[in-house]
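Every protein chain of the complex appears in place save one, which is left out.
For reference, chains read A and B in written order, and residue numbers begin at 1 within each chain.
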Amino acid sequence: MSGSPAAFVLRRTGRGLLTLAAVSVVTFLMFFAVPRDPAAAMCPKNCDAARLEQIRAQWGLSDPVAVQYAHYVRGVVAGRDLGRAQGGYCPAPCLGYSYVNGEPVIDALARALPVTMSIVLPAAVLWLALGIGLGVAAAARHGSPVDRMIGGFSLAGLALPLYLLGSMFLLLFVYQLGVLPYPHYTALTESPLAWASGLVLPWCTLALLFSAGYIRLTRAQVREAMSADFVRTALAKGLAHRRVVRRHALRPALVPLVTAAGLDVGAALGGTVITEVTFGLYGLGQVTLDAVREDDLPMLMGAVLVAALVVVAANIVVDGLYARIDPRVRAR
Amino acid sequence: MLRSPGLLTLARLRRDRPAMVSGVAALLLVGLAVAAPAVGAVYGVGPEETFAGDLDPYGMPYGVSGGVSASHWFGLEPGLGRDIFVQVIFGMRTSLAIAGTAALVATAVGAVVGGVAGYLGGWADAAIGWLTDVLLALPLLICAIALIRPLELHLYGPRDPVPGWFRAVTVAGLFGGLGWMPIARLVRGQVIALREQEFVTAARASGAGARWIVSRELLPHLGAPVLTGLSLLLPAFVAGGAALSFLGLGVLEPTADLGRMIYRSLGYLQTDPAYVVFPSAALFLLVFAFSTFNEGLRDALDPRALR
């Protein structure tokens, strides 16, 4: 058994690369499964068959799908020349040239990714803190009014759609009271204050809603662990209640919590379309949405691959954390 | 003690008043949704009937609270002028059918796949893990576009309208097929944790077969994560359906849809709040009742937590 951390990371990375390859193939195939013609969108007002053919040839759209895919992969790995119409040579990792925006895909993604990360990561810290904190509090005071209140809060959080709460917050805090600026993205490096004040509304909205699931999960897991024999033994031995909760009951709860958090953060980083649309922020989610709407294959492929990369990375982190929490996982 | 576990659960559930109240409420809402055409007939308004005459030149309903009256209990939609009560009832039917089917499919698939992965381990676990990774990394949006349009082109002629239920079924299948991974993850984690616990090890040591271990030692402990997951998926799928509708990929007009209705109503928060309140409240009550009932049910299924 190769239990060393290095081997573990290596194995997981290999699997991640395989996943990315599969995702890219499937996306490519799905794009062409739909009868659509990106060339038609680029054709001027008086378009006709001959003109269309010319544009297809110029953008490499008349090649078979497999050849186009091979070109694409070569670009990602080694870079490739895209021709005059697409900005000339494109160094590795070349994600192609947007049909619509007239710029290399990687430029657009490099702008969008920090926006999404700035929305999701601080929000995730907030929602985890809120979720685990309230969940433990509820479990520790099982059956008390506090437990009931937290339970009600979490159920309400599950039942409220994000766009509804977000719109109400916008109306209240931005348009009516004017205490917060309209959500906008400023680079953290440019001005930390503007960064935070521009994003505090989406953070709070996401945290309030996403914490609901974590409250319930934490509460259920902690309560279950509290009833397990070893915890009961610890309590019987006279150890302090709080210490028992922290030491013994929370630890088994971490496995499902880490799983859920990893999946949520990974998925959210891949694109929080609804959050971005609700608050008018232009991140990966909106890039993907626009690419789909505009039939922009290179942009779509780029966005999907970056999103997949983030999800895969999150999975590796989750698995790594598993191994730390529960050494038996690594031994397998 | 000769009472079966099922009866015991029921008895415990009946003592939990919030669970019972919310259970009745959920049943009532589901009943209303299922009987939507009958309710509409009794109420006297069809789902596609418009009342443009009761709208002002800007398309806003006359009267109190967005046109609430004896004949229009929840008022009228701004713009099209349809009856909101009827739209809500029919919309609930669509949203529930999609989200419910999808959640059941996803939970069933997730529980089976996650359980198999966790119990068997080894290469089966690795293969399923990889498949899960791939599916998780595929954006739902792209799958929706790649699935819905070619399917419709294939099954319906260029002049044949695609019936509303077809979209609903496709969307439900899509959510189910792409939404089972979180459940699988949860169940797998639980099974792995359980597999190593003393009572399972003990059962195995005492020579119990795999079937006995799965049915007697593992399955009873999976109820909680599965139900938690189910109650998490239901609202997620309702919201997802709304988002797809927004992009023209979900259920289309004139089939009523709660999610799409809420999405459209949001712009009217200031000008016609009643239009936002009624469908949002319906969705909120629906999910809230389901979640509360689920929680009670879970407590009843898992009495150790109450000991």
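Rule of thumb we're sticking to: a contact is a pair of C-beta atoms (placed from the backbone, for glycine too) under 8 Å apart; a residue touches a chain by one contact, two chains touch by 3 or more.
As a working rule, contacts and distances are computed from a predicted model.
Asks: When one chain of this assembly is omitted, its UniProt record names it as which of these: "ABC transporter", "L-serine dehydratase", "NADH-quinone oxidoreductase subunit H" or "Xanthine dehydrogenase family protein molybdopterin-binding subunit"?
Replies: From the listed options "ABC transporter", "L-serine dehydratase", "NADH-quinone oxidoreductase subunit H" or "Xanthine dehydrogenase family protein molybdopterin-binding subunit", the omitted chain resolves to "ABC transporter".
Asks: Which listed residue (A:V9, A:L121, A:A156 or A:V317) would be found touching the missing chain in the intact complex?
Replies: A:A156
Asks: Sort through B:F85, B:F237 or B:F284 and give me the one touching the missing partner chain.
Replies: Selected residue, touching the omitted chain: B:F284.
Asks: Which one, B:A108, B:A124, B:C143 or B:V162, makes contact with the chain that was left out?
Replies: B:V162
Asks: Mind listing the subunit B residues that contact the chain we can't see here?
Replies: Touch with the absent chain occurs at residues 18, 21, 48, 50, 52, 55-67, 78-81, 149, 158-162, 246, 248, 252-254, 264, 267-268, 270-274, 276-278, 280-281, 284-285, 288, 292.
Asks: Could you please point out the subunit A residues that touch the chain left off the display?
Replies: Missing-chain contacts on subunit A: residues 36-37, 40-51, 54-55, 58, 84-87, 100-103, 107-108, 111-112, 148-149, 151-153, 155-156, 159, 170-171, 174-175, 178, 181-182, 277, 280-282, 293-295.
The rule we apply is simple: only the chains that are shown with their structure count from here on.
Asks: Where the centres are mean C-alpha positions, what is the separation of subunit A from subunit B, in Å?
Replies: That gives a centre separation of 22 Å.
Asks: Once bound in the complex, which stretches of subunit A touch subunit B?
Replies: Counting only subunit A, the residues touching subunit B are 15-16, 18-20, 22-23, 26-27, 30-31, 33-35, 151, 155-156, 158-164, 167-168, 171, 213, 216-217, 220, 223-224, 227, 252, 255-256, 259-260, 263, 266-267, 270-271, 273-274, 288-289, 292-293, 300, 304, 307-308, 311-312, 315, 326, 328-329, 332.
Asks: In the complex of these two chains, what residues of subunit B are touching subunit A?
Replies: Those residues of subunit B that touch subunit A are 121-122, 126, 129-130, 133-134, 136-139, 141-143, 145-146, 149-150, 153, 181-182, 185-186, 189-190, 192-193, 196, 224-225, 228, 231-232, 235, 238-239, 242-243, 247, 259, 262-263, 266, 269-270, 276, 280, 283-288, 291-292, 295, 298, 302, 304-305, 307.
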